[in-house]
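For reference, the structure discussed in these notes is given below.
Every protein chain except one is present and positioned as in the full complex.
By letter and in written order, the chains are A and B; residue numbering begins at 1 in each of them.
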Amino acid sequence: MSEPAPATARAGAADGHGAPEGNPDDVLRVRNLSTRFFTEEGQINAVESVDFTVRDGEVFGIVGESGSGKSVAALSLIDLVDSPGRITSGEVWYRDADLADEFRDDLPEAVDGDFVDTRRLPEGVRRALRGPAFSMVFQDPMSSLNPSITVGEQIAEAVEVQRRARANPRSTRSRTQEYGMGRLIVDTLLPNRGYTSESSMNRAIELLEQVGIPDPAERAHEYPHQFSGGMLQRAMIAQALAGEPDVLIADEPTTALDVTIQAQILNLLRDLQEEQDTSVVMITHDLGVIARMCNRVGVMYAGQVVERGTLADVFESPVHPYTEGLIGSIPDLDDPDPRLQPIGGNVPSLLDEEMGGRCFFADRCPKAMSDCLQDIPEYAADEGCDDHAVRCVLAEREYSEADALPADYFDRNKEVRGDE
Amino acid sequence: MSEPASADGDDRARDASADAATAESGGDEPLLEVRGLRKYYYENDSLFDRLLGREPTSVKAVDGVDLEVYPGETLGVVGESGCGKSTTGETLLRLREATDGTVRFDGEDVMELSDDELTRFRKRAGIVFQDPFSSLDPRMTVGDIVSEGLKIHNLPEESPADGRSKREWRRDRARELLERVGLSADQIDRYPHEFSGGQRQRVGIARALALDPEFIVLDEPVSALDVSVQAQILNLLEDLQGEFGLTYLFIAHDLSVVRHICDRVAVMYLGEVVETGPTDDIFESPKHPYTEALLESVPRASVEEQGRRVDALSGDVPSPRNPPSGCHFRTRCPKVIQPATVDIPQEQYRGVMNLRDRLERQGFTAESVWETLESERDTVAFKEALREEFDLAGLSGATMDTVEDALEILANGREEEAADRLRDAFASPCEEEEPVLTGGEHAAACHLFADEEYDRDLDPDEVGNAMGGVAGVEMAGEPSPDGDTAAAGDSADATDSAESDDADGGAR
Partner (left out) sequence: MKIGPLSISPRTIRNLRKEFRSSGLARIGVVLIALVVLAAVFAPLIAPHNPRTQNLDRAQLPPLGFTDTEQQTQTKIVDGSVQTVTRNVTVNATATYPLGTNALGQDMLSRVIYGARTSLLVGLLGTVLAALLGVTVGLTAGYYRGRIDDALMRTADVSLAFPSLVLAIALIGLFSRFQADVAYRVSDPLVTSGLAGWFRDMVGLPTPMPETFVIPTVVVLVVGFVNWVWFARIARGEALSIREEEYVKAARALGGSDVRIVFRHVLPNAITPILVLATIQVAAIILLESSLSFLGFSGTTLSWGFDIAQGRGYLSSSWWIATMPGIAIVLSVIGINLVGDWLRDALDPGIEGEGGM
């Protein structure tokens, strides 16, 4: 995998090993992360050298349309990408002083100060990080919970796993491997035994109460189908909170919900985040949700983070034409705008062979220029501030009609390549 | 487009309806008039269930909806999932058989149409669906999909004059339509799976346009699309409306889309229209607490939105199998009207109502509360736990006494009696009687506005025009003691019925 070397001014990027510089508040630094899917139709570049950082106690938003790779990016963070997908490169630096000490001698290249590169840690350790370090809330609560086990029991199970992990923090490797063949056989033979102890069940009820489920003691004994969508999403959040995670990744947590329920869940997430000082990575296609919840934002398009910065940077002074287009596409609730300004064309396929070495947005971009036909590195958008970064030549130069690509440039090229 | 229209020999007053787009909804005859539309589904209704003597239970998907759509306008129907908005759209096109109600389209009763008349109606009224994947037959080419309507109606009626066969004519028409909705005519022989979601939705729109309809139900046409594509489709729909003088019924859950595209809006909740009026009125000065809450909940895509604290509605939408009595929204309403005898802050009243709901819930026992307590049979702790759970600590005076009473009864294991006690003391007027839409252009079905209705009904000019005119008259017939203010009139009214309810209870 020969990554084209980023040419200039990659804001806050790390070259080579260790030491990604950045804000001391960072809890997560993602560098150059790429995830590919190797399917029968070809290689799909779902996530393409993505960089971003998440700070202590903030909500970082990733916004993008379907197929932009935002969900895969989330899964890549916690190493849950399934075959045929694979993380092909990149580093995920996570701040954990204890873990850093533990591996400082064995795996020096995976440790930098208080940070460890989770991608270089052994499989078992990485797995053990899920729960106490990272946990995830998915979009569809109905399919994310097992329909044949009570909600309380499923949360208690998560509590149990975390509890065992905490009881024996040093031997991270065996944390989740305690449930062995013997236990399995006993559980099969004695089905009444249950998976969970009473104390973890009580903790589960506490968690359910914390996420605002009324009558938690009663409802813990109900099955997922007896819950409404909003209640299930609360239960999912309770399950994610079982390990008291440092980073909560919420993948479209409100997309399947109605607006009034969405408002409840967003309030809940904000309360929990403030109470527990958790960092949240919020993945959504809804710019409104981003605006309400997030401190900083990354905009994804075709697997890349094309623009990132504070909420105000991205919403008020966007540089990338895609970001502008996205914002221009949304009808304003408080103002019946006469006409929307949509982005033309369709989301690209992400098939490796169809993605040239150029800005992936160029074929839909109203400001495509000849400069866009090369690989676009990340530029700092404003002088002296590396927080607002853009993958667009417009950060460096003005748009000029003279360099503009002819309107049918990409159509013609398609034919040349023999698309049909 | 003009050429095939001449071949199909169907000339309609396009211009007239296009003009009407700008006209206010007041003067014109509605193109579509829905009155008291109901659609119930029955569960436990199979042969087997009958043999076992089970009572079928009804799911009231649509429960008495009144709508008018005027020529050339876009009426938005907005609501959360399960409110019956899509069922309304399909039922008024007779894609589902209505349980009750009338639908008049251009003067004809759609529910009474014969087969032939229904076929003619189908030509004039089309539909575009939400899901761009399931709405196109995967085994047909887009050309066949777009021209299917023409084939069904055996169009063109006569062979075209230019020597093309009917088949060729249909194919040319499909090409034209594809071009019109922004696809390439070369794609006519492709299959739906070769298109993206937005392109498929364009094919669905072309299919609906093929028969040159006057009226199209747009059933969440952009909900499944990405924002950038959604904007393309919205623009296309607007252009087409202007070009062909179409009348839209736009069903959506996304309020910003509705604001953008609709002239008038009807807000639905649990199978009923709770508020209707011109879009700007609804969005700028909503009347119904539900509409207010909806608008409040929508996240705006702007920097000011950051950290905005939303007073979210509590609870879930109740099941349409067993909707709440009276006003369907009262279980979540932040402005529930308290009975005349009670005057406490809304949150406390809500707490009492929640406690009552819990006691009334099937299978509730005091024992389940005892189980959560650590101490043995300590009534004080029992009451404390419930007070805390339902935020009842702030109560005082007579209200507190009643609640304390009820908790005491509950602690003694008499659940039903405790519930009765609360019901007697705290029953809201909102649960006694179903509110009806007030009259006028901007109407809400809410007891808070009931007296407005009363005044307006005295004015004979308004009655004919009123949205819920018929229902309004019924309302006027209610004994409503000189309603000086909404609250006063309502509470008095409600206390009456509450008392009669008591009497019933006693008799039992």
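What to note about this one:
Here, contacts are C-beta pairs under 8 Å (C-beta built on N, C-alpha and C of every residue); 3 or more make two chains touch, one makes a residue touch a chain.
Only a predicted model underlies this, so the values are computations on that prediction, with no experimental measurement involved.
Within the whole complex, the absent chain has one touching residue among A:Ser71, A:Thr118 or A:Ser200, and that is A:Ser71. Among B:Asn44, B:Thr57 or B:Ser134, the one in contact with the hidden chain is B:Ser134.
Note that of B:Glu90, B:Asp172 or B:Glu432, the residue touching the chain absent from this view is B:Glu90.
Among B:Leu118, B:Leu373 or B:Ala398, only B:Leu118 touches the chain left out of the display. Seen across the whole complex, the unshown chain contacts subunit B at 46-47, 90, 93, 95, 118-119, 122-123, 125-127, 129-131, 133-140, 145, 148-149, 152-153, 191, 193, 204, 207, 211.
Everything below uses one rule, namely that only the chains that are shown with their structure count from here on.
Taking the mean of the C-alpha atoms as each chain's centre, subunit A and subunit B sit 35 Å apart. Across the complex, subunit A meets subunit B through its residues 65-66, 214-215, 217-218, 228, 230-231, 258-264, 266-267, 270, 285-292, 294-295, 311-312, 315-316, 325-334, 336-337, 339-344, 346-347. Across the complex, subunit B meets subunit A through its residues 80-81, 196-199, 226-232, 234-235, 253, 255-257, 259-261, 279-280, 283, 293-303, 305-310, 312-314, 316-317, 332, 354, 358, 368, 371-372, 389.
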